[in-house]
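Removed from the display is one protein chain of the complex; every other protein chain stays in position.
When the chains are written out, they are named A and B in that same order, and each has its own residue count from 1.
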Amino acid sequence: MTVSNLNLSSYDHDFLRTWDKSVDHLKATLAVAQTLRDLHKQGISPKVFNTGIAVSIFRDKSTRTKYSYAAAANLLGLEIEDLDEKKSQITHGETIMETVNMLSFLTRTIGIRDDIFLGVGHQYMVEVASAADWGYKNSVLNQRPSVINLQCDEDHPTQSLSDMLHLVNYFGGIEKLRDKKLTMSWAYSPSYGKPMSVPQGVIALMTRFGMNVTLAYPKGYNLIPEIEAYAGREAKKSGGAFRIMNNMEEAFDGADIVYPKSWASYGVMKKRTELLKKKDDKELLALEKEALAQNAKYSSWTCTQHLMRRTKHGKALYMHCLPADISGVSCKQGEVEASVFDAFKKETYAQAGYKPFIIAAMILLTQFGEKTPEILSRIAKRKLPLVAV
Amino acid sequence: MTVSNLNLSSYDHDFLRTWDKSVDHLKATLAVAQTLRDLHKQGISPKVFNTGIAVSIFRDKSTRTKYSYAAAANLLGLEIEDLDEKKSQITHGETIMETVNMLSFLTRTIGIRDDIFLGVGHQYMVEVASAADWGYKNSVLNQRPSVINLQCDEDHPTQSLSDMLHLVNYFGGIEKLRDKKLTMSWAYSPSYGKPMSVPQGVIALMTRFGMNVTLAYPKGYNLIPEIEAYAGREAKKSGGAFRIMNNMEEAFDGADIVYPKSWASYGVMKKRTELLKKKDDKELLALEKEALAQNAKYSSWTCTQHLMRRTKHGKALYMHCLPADISGVSCKQGEVEASVFDAFKKETYAQAGYKPFIIAAMILLTQFGEKTPEILSRIAKRKLPLVAV
Partner (left out) sequence: MTVSNLNLSSYDHDFLRTWDKSVDHLKATLAVAQTLRDLHKQGISPKVFNTGIAVSIFRDKSTRTKYSYAAAANLLGLEIEDLDEKKSQITHGETIMETVNMLSFLTRTIGIRDDIFLGVGHQYMVEVASAADWGYKNSVLNQRPSVINLQCDEDHPTQSLSDMLHLVNYFGGIEKLRDKKLTMSWAYSPSYGKPMSVPQGVIALMTRFGMNVTLAYPKGYNLIPEIEAYAGREAKKSGGAFRIMNNMEEAFDGADIVYPKSWASYGVMKKRTELLKKKDDKELLALEKEALAQNAKYSSWTCTQHLMRRTKHGKALYMHCLPADISGVSCKQGEVEASVFDAFKKETYAQAGYKPFIIAAMILLTQFGEKTPEILSRIAKRKLPLVAV
C-alpha cells in the first residue's frame, strides 16, 4: 500500500464516519497506519509535534480505545488532556461552542467517545467540529484541531479500519479482500445495550472494497436501516455483495472471515433513547428486562467449533473488537466458545494492535491533508530512533 | 511591549498575587506572554525543558484554567502530574511540608486552585511555597519549583493578567489603557457562592496602570475591604481613579470596558467559612437560602443591550472570565442578555485564549528571573518549529 497515487484533496479536518470519506481517503488512512506500524517495528519514531495537546472526551467506558488514542498521541508528540466532565465547570448551561474553544487553544486533536444514545453521539461530534471551525475562522484558535470519532452511535471508524488493516495483513494485500466472504453476525450475550456501531462500521466499510458481506441476526435485531441500505448500495458499486440473513449457521457457510458479536437492536436502542430523555427509570428497567429475555431466546447464536467447521475449509478467520463474552470464561454462556477464542487469541490481539497506528494516521491526515505523504517520507528519511541515546 | 528595559531583579519563585509584584514585574509577565503567543502563531515552539513535572492541585472545579495550565506546561516541555487528594495518602495528618517535598523532587512548577474558603486559599499557597523553600535549602530538592496561583480566595492573577493582555491588544498598547474607564460590576446570577477573586484581581491590577476603575455592586456586596482600599491607593499612585458605586446603570455611563459578573459578598463568604469550619450543615443551608433570596432582589443587575447603550458611544467592550450565566441560555435569568454575549463571543473567547501564555510566562519568569529575556531571545533565534518534521 502506498499513499503516493491516491487523491488526498479535500481530506478534511475531522474523521467522524468512514462514509464521509472517499475510498482513496480510506486507503490513505490504511496505508499511513501501515507505514507508521512498520516504522515502529524498526524502532523509528514518527514524532511530528514538538509540543501540543490531544484532548480526550470519554462519555462511556473504554480501555482499548482510550489507550490507543493516548499511545497514538504520544507517538506523534502530543500530550493527553482528559476532560473529566464531572470535575469541570461544564454544567447543563455551558455551550458546546464555548467548551470546545476553551479546550483548543493549543490543541491538535479532540478524540471523542459518545456511543450510548441513538441520535446523539454523531450529532455531538458534528457540533464539536463546527465549534472548532468557528474558533479557527474567528482567530480564537491558532490552529484547527482535528475531531476524531472514538465511537459514536453510528460508526466506530478506528475499530473498523483496524479490522480492515488486520485483514489486509492477514490475506496479503488490499486487493486480496475482493470477493472474500465476511460474515458479521449477531451473537448471544447476557449483557444489555451494546452499541451497534461496530457491526454498522464493519458492513459500511467492507462493502466499499468489493467484499462479499453477510449480515446475520435474529429477526428484529436489525441495525440503523439507512446504514444497512448504504452497505447494499456500496456493495453494488464496488462489485462486492451484501445480504442479510436470519440464520447464523447458514451465514457461516463458506465464510472466509466471521465476526460474531452481540448488539442491542435498533428498536430497543430507539426506545431506550426516548425513555432516557424522559428519564423514565421504571420503563427503562422494564425495557432492559424485556431485552435480556429476548436475547435469551437466541442463546444458541454462539460461535462454536462446530459452527466454525461450516466456514471455508473450516478455516475462517475469527474476529472480535474485544472484550468478547467468552462462554465459561467471562460469562456462563456468551458470544464465543473458549476453544474458538483461544485458537484465535493471537489474531484478535493483533487486530486490536492496529488501532494506535490507525488513530495516528487519522491525526496526520486530518492535520496535514495532502502534505501527509511528504511528511511521511521526511519521517522515514529522518530515522529518529524510538530509543534516543 | 518589551522586557529589555524592565527591572526584573527580585522576581521571585512564585506568582501568588499581582500585588506582591512590582509594576515592572507585571509588565514583564504581559510582555513575555505576548511574545510566546506571537511565536506560537508563527509556529515556533518555546520548549525550554527537556523533561520535568508540573504538579497541579485543584481543590475546586475547573475547565479553562486546568486546560490552560496543562497547555502552558506542555508548551514549555513539562508534563502534568495531577494530585488527586482523594486517591493519595494525604489524610488530615500529613503535613503540607511533607506533601510538597514528596511531590517536588523533579518538579518545576506547582499550580494550585484553592478558592472556596475565605482566609484559606492564599494561606495554603504561602505554606506550599515555604515548604518548597525549606526543601530546596535543605538539599531535599535539586531545584525550587514555582508556586503558581490558579485562583485563591484573594486573587486570580492568571485571569486578571489575561484580561489585561486582552485589553492591551484590543486598545493597541499598554499606554492606551491609561484613563480608560473600566466598570467592574456585580451582576445577578441564580447561583450561590461565586468567589470574589475575579473582581478583586481586576480592581487591584487595573488601578495600577492608570485606569479609571469603577466597582459597582448592590449595597452589602462589597469585596474584602483591604483589597478595595488597596485599589483606591494604587489608583492615586498611578494617576488613575477608583470609585465604588451602588448603581449599575450609572456605573455603565461612558464606560470603555464593562465586566459584569456575579459574586458572593464578603459578609456571606465570611459567615460561610465560619459555618464550614463548624461543619454546621443546617446553618449553611439556611445561609445559602438567604443569600439566594438576597441575590433575587437584584435580578435587574443584568447586562442588557439597553444598558450597553449607556457606555461610551454605546460601544464598550464587554468582558467575562467565563462561563457566564447567560439569560435564556445557561439559566432563565442571569448576568448577561444572550444578544450582548453573542455580540462579544469572539472577544470573550479571545480573552480566555491569553491564559495559557500568561501561565507559561509566569513559569518562565519564576524559574529564570532576570535571565528570562536572554532565554526568550534564544527561543526566538532557535526557531524550533511546533511541527517537528
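The rule we apply is simple: a contact is a pair of C-beta atoms (placed from the backbone, for glycine too) under 8 Å apart; a residue touches a chain by one contact, two chains touch by 3 or more.
Owing to the predicted nature of the structure, the values given are computational and were not obtained by experimental measurement.
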Contact with the hidden chain (one of B:24, B:60 or B:79): B:79
Residue among A:120, A:350 or A:380 that touches the chain left out of view: A:350
Listed residues A:1, A:97, A:120 or A:329, member touching the removed chain: A:329
Among B:111, B:135, B:260 or B:356, the residue in touch with the chain that has been omitted: B:135
Touching residues (missing chain, whole complex) on chain B: 47-53, 55, 77, 79, 81, 83, 87-95, 97-99, 101-103, 105-107, 135, 138-142, 375, 378-379, 382
Touch list for chain A against the chain that is not drawn: 40-41, 45, 47, 58, 61-64, 66-68, 70-71, 74-77, 79-80, 322-323, 325-326, 329-331, 345-346, 349-350, 352-353, 355-356, 384-389
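Operating definition for what follows: only the chains that are shown with their structure count from here on.
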Distance from the mean Cα position of chain B to that of chain A, given in whole angstrom: 41
